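Removed from the display is one protein chain of the complex; every other protein chain stays in position.
Let's turn to subunit A:
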Amino acid sequence: MEKYEKLEKVGEGTYGKVYKAQDKTTGQLVALKKTRLEMDEEGVPPTALREVSLLQMLSHSLYVVRLLCVEHVDKNGKRLLYLVFEYLDTDLKKFIDSYRKGPNPRPLPPSLIQSFLYQLCKGVAHCHSHGVLHRDLKPQNLLVDKEKGILKIADLGLGRAFTVPLKSYTHEIVTLWYRAPEVLLGTTHYSTGVDMWSVGCIFAEMVRRQALFPGDSELQQLLHIFRLLGTPTEEQWPGVSSLRDWHEYPQWKPQNLARAVPSLEPEGVDLLSRMLQYDPANRISAKAALDHRYFDNLDKSQF
């Protein structure tokens, strides 16, 4: 680890601190994710193992943060594992904040939203084609290179390879605001649709510069969703009323989605509505989203 000089602490990951550091010989900036290994207990935490192995598999995509290497160090009897990632200067949350707050509040340029969403769908499609669900997509987990306009998926700690048939997963995984309704309603079988719901929420947030569904409890989260999209019915979403946490809710009528994202062009609203379908089976896949006409005027040769 003497190879790297720690510059500053940049955050707390799912299971440890993250530092910005510099490779002393090459000058390359890296992000160091530190994990302490409690050797008297259970060795390397499974979350870290999962992240490392998924990243080893996925990080050859441009749209997933690249894991450069893994370093294992023994320091005064304490065992540490460092994941060395490429460094990106900011994340999408801070990036959106910079457009909302500060001296010069302004909307994100529509072409940038389009490009970021395209890259996000590319990354998600890549994960899904490898049988990996991210399960915790949110602006904080999307790293951004401001100069180059690049967006990459990070923090795969909660990701897991899924196998067919899909089995029950543990609940309580996605940050509430980006959590799909089937997860909130306690479904036992969920799939790629949970990530696409999150992508939809992130899309809307880039347009609005604030969260689409900022719930502070599971119930509030559902009510936020229902108020905009209408209370789901059996017709739209077969089986919804037999989900574990389904209750009788107030009957809201769907609002016009375009009004929630006023500056978004009609094709964008159409794509968003396909990402926010109640029935996960009807939700657009990441791969299909890449072909949506919202991206028609995007120069795809750069990706």
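Here, a residue touches a chain if its C-beta (ideal position, glycine included) is under 8 Å from a C-beta of that chain, and two chains touch if they have at least 3 such contacts; residues count from 1.
Quick note on the criterion: contacts and distances are computed from a predicted model.
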item	value
The complex's invisible chain, by UniProt name, from "NADH dehydrogenase [ubiquinone] iron-sulfur protein 1, mitochondrial", "Cyclin-like domain-containing protein", "Symplekin/Pta1 N-terminal domain-containing protein" or "Prefoldin chaperone subunit family protein"	"Cyclin-like domain-containing protein"
Residue touching the undisplayed chain, where the options are A:Lys9, A:His72 or A:Lys94	A:His72
Hidden partner chain, touching residue among A:Gly11, A:Gly43, A:Pro109 or A:Gly239	A:Gly43
Which of A:Lys93, A:His130 or A:Arg227 contacts the chain that the document leaves out	A:His130
Full-complex contact with the absent chain, from A:Met57, A:Ile150 or A:Leu223	A:Met57
Where the unshown chain meets subunit A, residue by residue	37, 39, 41-44, 46, 49-50, 52-54, 56-57, 70, 72, 79, 129-131, 160-161, 163-164
